[in-house]
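Note that one protein chain of the assembly has been removed; the remaining protein chains are unaltered in position.
By letter and in written order, the chains are A and B; residue numbering begins at 1 in each of them.
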Amino acid sequence: MRIGLEIHVQLPTRSKLFCSCPTTAEEPNSSICPTCLGFPGSRPVLNRKALEMAVQIARFLQCRMASEIWFSRKTYFYPDLPKHFQITQYDSPVGVDGNFVVGGRAIGIWRVHVEEDPGRIKRVGRSGEEVSLIDYNRSGIPLVEIVTAPDLTSPDEARNFLNELLVELRHIIGTSAGDEQSVRADANISLGEERVEVKNVQGLRNLERALKFEANRQQKLLEAGMRVVRETRRFDEERKVTMSAREKESEEDYGYIGEPDLGVYDLRKISIGLPEVETPLRRAQRVSAHYVVDYDKARQVVLTSMAMADLFEALAIAVEPEVAMNWTLGPISASWAQLLPRMSDQVTKDVVEVVQLVVTRQITDSEGRRRIGAIAAGECPTDISCAVQDEVLESLIAEYLDGHPQVVKDYASNPKAANAVIGHVMKAAKGKYNSQEVVEATRKEIEGRKG
Amino acid sequence: MDIETVRKVARVARLRLTPSEEMQFAQDLEEVLQYFSLLDEAPQVETHDFNPVRVADILREDEPSRDVNAERLRDSMDTYNDMVRGPRLS
Partner (left out) sequence: MSCCPSPERLIQLNERFRIFSELADDLSGLQEYPPRPTFSAKDSLCAVGFQARAGSRILEGYRPPFDATPVWRMRQEGMLLIGKTNMDEFGFGTFSTNSGYDVPRNPFDEDRACGGSSGGAAAATSLLEGHVALGASTGGSISCPASFCGVLGLTPTYGRVSRYGLIDYGNSLDKVGLLARDAATLRTWLPIISGPDPKDPTSCVQPMLDLTPRRVERVAVPKEAMQNLSSGVEARFAESLLRLQEEHDVLIDEVSMPSLRYALSAYYVLATSEASTNLARYCGMRFGVRNSNISQHFNDFFSETRSANFGVEAKRRILLGTYARMVGFRDRYYMKALAVRQLVISEYKRVLQDHDLVLTPTMPFVAPRFSEIERMRPLEAYQADFLTVPPNLAGLPHLTLPCGYLEGLPVGMQAVASHWEERALLDIAERWTSRFHVRFPEVSL
């Protein structure tokens, strides 16, 4: 079995690819303009952020990067495509010949390029007679298309591949997981000679279902001695089956020409200053190798939160990595929801200190757990250290208020007057305290002075 | 140009031609394409310059804004529940 994927990932830019329409919209057809509607006389202008994200993705996938790129018009007629051509990249992808390793296997990445999304069609009416209703909010949303080699060998592997890929890509471009809307895939699957394309499958679960159904369908045909027809199919989400999609197979010759309205782009200029980000799974690999800990455990940490991985690495320098991992996946993970918003250099220091005290047997294991819990709850783990801490904080605040008595007066009518103090103290303390602590202490001090 | 080719091109371009139009265009296109064969004599140069002057690196910052009233645009189209009506799909 050979499976190849053409994955379309929506980029989380704030405006569309070729116009300034917002990419988030509530009501249908509320984020539209002459450009994304293809009105006569309108013209595309390329979104810098979209191009940057595409470069980062292609680089991450180890592609050979183009030095100069341009765009092309792909002409075809369908109600969701306002200009009846899509601006895409035909003969100038951002990167080619890359790979992505999953389960120890390197899956080939043929190309990565940028293109615009068409609108979203809703089919209404009886099957076989459906008319269309279209929402053009999606028209012009930036997409990165990633085309893999047909190196995948099963629906499970394909699902796994896509899942891992998305974990990494999301970290690079900054989308949140669980947004099934933003990823669509076309899958090419062949059991024998002929290749069947299943188009426009939305989300991981549907992809797995579509591939399993299709693999099964082809298997049955071949077992019965029949031929698999080379065709385009689509996946019906409700009935969970693939169906022949003959409607789009009428005469279509994309007739690619260059897009003169946009010109060319020097990718080297774009690349300079674009940071290379360490993605979660890469980090898990590095952490696992460097600290000699279980990869699966490292993976669990990064998938929970990169901030947890930061905390682990700080611990792993101070104590045995195995011990660090146990504490991370144990008490720290248990309190993570509360701990995450409080994270700061000081909190990191406190946590490391607690674990060190346990390791050197100065406090018991259960006392250590209690103290971690206390830090997560924002309480002082021991009376002594917190008192010392509070003193420094209190004196910073007091010093500022002594020099700016007006603040106390202004605070009576406008609580935002406290912001000046908070800002000053945060800067002066250089990260010793998290913002919550400073806000509480400041308010306490000002209220105390109001008298 | 033969009629079959004219028909094919017309289908791709979503033009419905009458039989007399097909014949007329077959003749017209034949004449013009014959003239275009002059291009075969010109030397080939590898180029992906799509403009006569170099247009390079013109980008827009990722700032959302609304220049034209979306509601007015929507109202100018044929809609049902704010969705634009389109023809049959299959």
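We adopt the following convention: contacts are C-beta pairs under 8 Å (C-beta built on N, C-alpha and C of every residue); 3 or more make two chains touch, one makes a residue touch a chain.
The shown structure was predicted, so the numbers you read here are calculated from the model rather than taken from an experiment.
Touch with the chain that is not drawn comes from one residue among A:Leu5, A:Cys21 or A:Leu37, which is A:Leu37. In the full complex, the hidden chain is touched by chain A at residues 34, 37-46, 73, 75, 77-79, 82-85, 129, 131-132, 250, 253, 255-263. The chain not shown here touches chain B at positions 5-6, 9-10, 12-17, 21, 25, 28-29, 31-33, 35-36, 38-56, 58, 60, 67-69, 72-73, 76-78, 84-90.
Basically, only the chains that are shown with their structure count from here on.
Chain A and chain B have Cα centroids lying 36 Å from one another. Contact residues of chain B toward chain A in the complex are 8, 11-12, 14, 48, 50-51, 54-68, 70-71, 73-74, 77, 79-90. If you check the complex, the residues on chain A that touch chain B are 13-15, 20-23, 27-34, 37, 45-51, 70, 77, 79-80, 91-92, 119, 121-123, 128-136, 246-247, 250-253, 255, 257-260, 262-266, 269.
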